[in-house]
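Missing here is one protein chain; the remaining ones are kept as they sit in the complex.
Moving on to subunit A:
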Amino acid sequence: MTTPPPIAMLAELTHRCPLSCPYCSNPVALHGKETELATETWADAFVQAADLGVLQLHLSGGEPASRPDLVDLTRAAHEAGLYTNLITSGIGLTPKRLDALEAAGLDHIQLSLQGTTPELADRIGGYKGGFERKMMVAEEIRKRGLPLTLNAVMHRHNLDDLDRTIDMAVELGARRLEVACVQFHGWATLNRAALLPTREQTEATKRKVAEAEARLRGTLAFDFVPPDYYADYPKACMGGWGTAGLNISPDGKVLPCHAAETIPHLTFDNIRDTPLRDIWYDSPAFNAYRGTDFLPDTCQSCDRVEVDFGGCRCQALAIAGDAAATDPVCRRSPDHGRVDRLLSEAMAEADSATFTYRVIPRP
């Protein structure tokens, strides 16, 4: 196959974050501040990304507002011609900083939502007062007319509040709501029993999202990520490995997805050493699972192979023990029984499970 240019890049500016969400998508081995890329290195990476064909840049973390140079980075991204999106908890965004981000050319903000009440949100985020500060930031965003997406990360403890979550998105003036059920990578795998929703919650969620989507068409757009352990078929993870998007970690490693480092036999090049173009088109890690040729017969003979590309490589490794296997959430996977076992184990332990919060090592 011919490799297309990437469309989107996720820049994980830092792993630092005031919150400690137990489902954080960062790797379990977090990088400290001393390993982070310098402002100029990021700015150069943005220019390289735009030259390569990237149109959308997501400034993420950790909490990107933990970087003192966030405004400079935003300006650099904007000047490189990228559509610039800030993925944030809101903590660290003062009115003055929002003014500066707006002036620097920020296009859009994706604000995370841990829960609909201070009690629940602050318990999930492990940060007292976080919810109240987030609501103040949301109001500042609304006042400025900055385009807003609310990213509600959903799981066993907040899925029953979905109706209120949807109302909040409308009240906060969001144009888009992500109902993102926790995916089990990184920290979330340590918290499966505490986070996995029940099948009943999952079914109710699908009904509620479909109803609200029809009711709010033209006011609030929805993106729904269902819990894939209950799905029949896997997600087309990243739109295919090395096909649509890439990720740069805080220390400069260029990854096909944010969880790719869990595949231990892959070696990832660093933006400090290698041009982005060479990494995208020529590196063994990006070429490892491109296309569908590497997939087993289960996928090769399946009519969905060009729909989901065999699903998620990281999940195939984590559950089936082979990154080239069919994603085991697929009903047709020979390893699907392992997903059912994980589900029944998690349900058996759910009531007694406590959170393992994300922690960053101090240097």
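The working rule: a residue touches a chain if its C-beta (ideal position, glycine included) is under 8 Å from a C-beta of that chain, and two chains touch if they have at least 3 such contacts; residues count from 1.
Just so we're on the same page, contacts and distances are computed from a predicted model.
What protein name does the UniProt record of the undisplayed chain give, "Cohesin domain-containing protein", "Xanthine dehydrogenase family protein molybdopterin-binding subunit", "Aspartyl/glutamyl-tRNA(Asn/Gln) amidotransferase subunit C" or "Pyrroloquinoline quinone biosynthesis peptide chaperone PqqD"?
According to UniProt, the chain not displayed is called "Pyrroloquinoline quinone biosynthesis peptide chaperone PqqD".
Give the residue, chosen from A:Val28, A:Leu52, A:Ala236 or A:Val305, that touches the chain omitted from the document.
Of all options in A:Val28, A:Leu52, A:Ala236 or A:Val305, contact with the hidden chain holds for A:Leu52.
Of the residues A:Thr88, A:Thr116 or A:Thr149, which one touches the chain left out of the display?
A:Thr149
Using the touch rule from the top, list residues of subunit A that touch the missing partner.
5, 7-8, 51-53, 55-56, 58, 81, 83, 85, 107-108, 110, 145-147, 149, 175-176, 217-221
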